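One protein chain omitted, others in place.
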Amino acid sequence: MRSVQLIILQRLGLGLLTLLVVSMVIFIAVNSLPGDFAQAILGQGATPEAVEAIRQQIGLDKPPVTRYFEWLGGAVTGDMGVSFAQANFASNFGSTSNTGVTVVDQIAPRLANTMFLAGVTALIAVPLAVTLGILAALYRNSVFDKAANIFTLSSISSPEFFVAYILILLLAVLNPIFPSLSNIFNDMPFDARLKATMLPALTLTLVVTAHMMRMTRAAIINLLASPYIEMARLKGMSPLRVIVTHALPNALAPIINVIALNLAYLITGVVVVEVVFVYPGIGQLFVDSVKIRDIPVVQACCLIFAAAYILLNLTADILSILSNPRLRHPK
Amino acid sequence: MSRLLTIKDLWIEGRSDEQWNPIINGASLHLDKGEVLGLIGESGAGKSTLGLAAMGFVRDGVRISKGSVDFDGVDLTKASADKKRKLLGSRIAYVAQSAAASFNPAHRLIDQHVEAPVQHGIRSRAESEADGIELYAKLRLPDPEHIGFRYPHQVSGGQLQRAMTAMAMACRPDLIIFDEPTTALDVTTQIEVLAAIREIVDQFGTAAIYITHDLAVVAQMADRIKVLLKGDEVEEADTRTMLTAPTEDYTKSLWAVRSFERPKKPAVPADQTPLVSIRNVSAAYGTAKVLDDVSFDIHPGRTVAVVGESGSGKSTTARCITGLLPPIAGSIEFDGNPLAPDYRKRSKDQLRQVQMIYQMADTALNPRMSIGQIIARPVQFYMGLSGKALRARVDDLLEQIELPSDQYYHRLPSELSGGQKQRIGIARALAAEPRMIICDEVTSALDQLVAEGILRLLARLQDELGLAYMFITHDLATVRAIADEVVVMQQGKVVEAGPKDDMFKPPHHPYTDLLLSSVPEMDPDWLTELLKERGVDNIGDAATAKM
């Protein structure tokens, strides 16, 4: 057991290190902006006072290393600075007061919304994809498998907004079942919120399910070709028993991997889908901030996305270590 | 005795390139209760397919197109899936080639052992666990009480193979199919498994089909032998008749392979400078030491066979000589001059002098180059030939390896058979005009007849060109055929070295003795006698010693 714990500790450490380096990359990327970026952000029309305010706020006078650690320390303690959008707004009125909305205030409710969307998607997509993937593997080269292959390939290849508009067309415009715009607000009853989330969730489900199903199918086919599966068949075990006791315990690691990878993929997918449905999540905030160059928000969103991505990959890694009998029962 | 299994005019096809191609063409066989039938043939003969078909089972992409498999009154080709499933495991069992891959890594051995008896409703879990422990003891597995509670990866290959035989026995089947159960094992381990299998099959009076490509092995195990060639039956007879008086030409040629032996060469003059001299070489991969103080000489025009089981360090020695793995201690001299430890530090001419031929001809030739390009490159690289002179030299080399240039020059390696590819490997080595060639298990991936051809070619080339060979092998028959001197290695050390004749005559180092006596011989009584000689308990001891 000790070696497993050691390996897991190692992975955790590596994950943390990666996150640290990623935060550095993000910071360096943002700080590579030319010249005086406070000026660049606010544009030519900004008052000198506003530029000075921004400069002080982000501490451009301090050396980059100090700034990095301040930013990182802030991020860890939940303080990610003040949104430029607010500062910008203030500057147009010649005000230098620092009453803008903080980045955390902006992100927190939206992050919750996005988590809700991702959760609903995962709840539909994971069982669906794993079941369909296993079925396709069991009946490989059948009509069902071939049809599923064409369908999943097509839905993987299509851009998310294409899938999204088709669903809007079918389920919102032609058959008004769900709203085409996700109008989500606080204190919304759960069923109304679910209904409003349904179309974006379905769009993501379609894309993610296709990926997940193909990967599950490949993993299971790979597994079913192993000699020990043939051995179980030759021992006269029923097809169900072959799957449940012989294939599944070994399939766990690859399937967990597939799920985690695709949940990580969701993070990217969420951006476009939230924009299509005007879903008030972190993805939309990110895109809006990119457009108005609200750098503290962009930076923070980027870090959150990367952290989620790294965390999911790390989870997959650790779970597959835990489900490997060779590591669980060392010699 | 009553009839247990009858296969009549069985045709099996496999699907590839969008069409059905024949694998077995009208095979028939029969088996009485308690009888052991040996199925032998080279790779691609369809023996495994036929063995599985005897269980009414075909792999994906394979189908039985005609014929019947009658097991105790049930035609397995027509029986329903449920009916077949009831027979499999309980009355017909299977022992696969690779036990390591055929045991489910997620379950303990005993759980897999009791699965068939419990699921088929033959025994309760407790009973079959107790029975499993008894079978483990019968098969001389060390610590039978507890070994079943380990996971497959915690048990060695030879032990796993015996555990799998125990698993096959769990329901006391009427028939067991053994599909090359010892092919993946070292010779000294093979003996233990063979003895264990034979004993338990005898004891329970189980009928068996024993599939192998090794004649000597099948001679120990089978009452009757059937020879297959590319899906066709060649002949069938009881073991002793088959060994002493085969009727078909193909069978005779299989037997004849073992008769090749080169004439003995005069002793090396005492004052001759060795071509390659390995002096106290030790080597390691990381911190794991794999070679420990290895020394021996290779003289011009002679063949030194380096023998040992897997992990003995014989291939590592070759890597030290070629400079791929710089030794951590010791030196290597070529023609009296020291060689740089790292091949990158050696001169072009030094590199040219020592060439290599590899075990797997498939990976040794660049699949995207034509035969002509492959052979031409060393000529161009070392001799600087080009144009017509280059082509003439390549033609010459192809002639030396007995492949006509006009047919082979433009072909790709994938269009050649295994033996032809190995010949191209030889030609590429010759093209450098070396003085020594390292042959790393060059015949072990080849069928016996083809291997024989390669050995004869190498012998001829040595006589014509005065080459020195370092011949790495685990097969003592090959050693007997081609070697002048023999070096026996075990766990990174040289155990014994000397001229071939001394080696095959006692007295030996105990390990050499074990190695030599473990190589199966064609005599059907060999295993019985050997066991008598070693004393049955010895095998158990050897097994425990390997723990």
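We just call them A and B in the order they show up, numbering each chain from 1.
Just so it is clear, contacts are C-beta pairs under 8 Å (C-beta built on N, C-alpha and C of every residue); 3 or more make two chains touch, one makes a residue touch a chain.
The criterion applied here is as follows: contacts and distances are computed from a predicted model.
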Choosing from "Dipeptide transport system permease protein DppC", "Carbohydrate ABC transporter membrane protein 2, CUT1 family", "Phosphoribosylformylglycinamidine synthase subunit PurL" or "Allophanate hydrolase subunit 1", the absent chain's UniProt record names it "Dipeptide transport system permease protein DppC"
Given the contact definition stated above, which residue among A:102, A:158 or A:226 touches the chain not shown here? A:158
Contact with the hidden chain only, please: which chain B residues? 16-18, 80-81, 322-324, 343, 346, 348, 351, 355-356, 358, 360, 363-369, 377-378, 381-382, 428, 432
Quickly run down the residues of chain A that touch the omitted chain. 18-19, 21-22, 25-26, 29-30, 32-34, 37, 40-41, 135, 139, 143-144, 149-150, 153-154, 156-162, 165-166, 168-170, 173-175, 180, 239, 264, 267-268, 271-272, 275-276, 286-287, 289-291, 293, 295, 298-299, 301-302, 305-306, 309-310, 313
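Assume only the chains that are shown with their structure count from here on.
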So the centre of each chain is just the mean of its C-alpha atoms; given that, what is the distance between chain A and chain B in Å? 51
Chain A contacts chain B in the complex at 226-228, 230-238, 241, 245-246, 249-250, 325-326, 329, 331
Could you please specify the touching residues of chain B with respect to chain A in the complex? 52, 55, 57, 59, 84-90, 93-94, 96, 98, 101-107, 115-116, 119-120, 150-151, 153-154
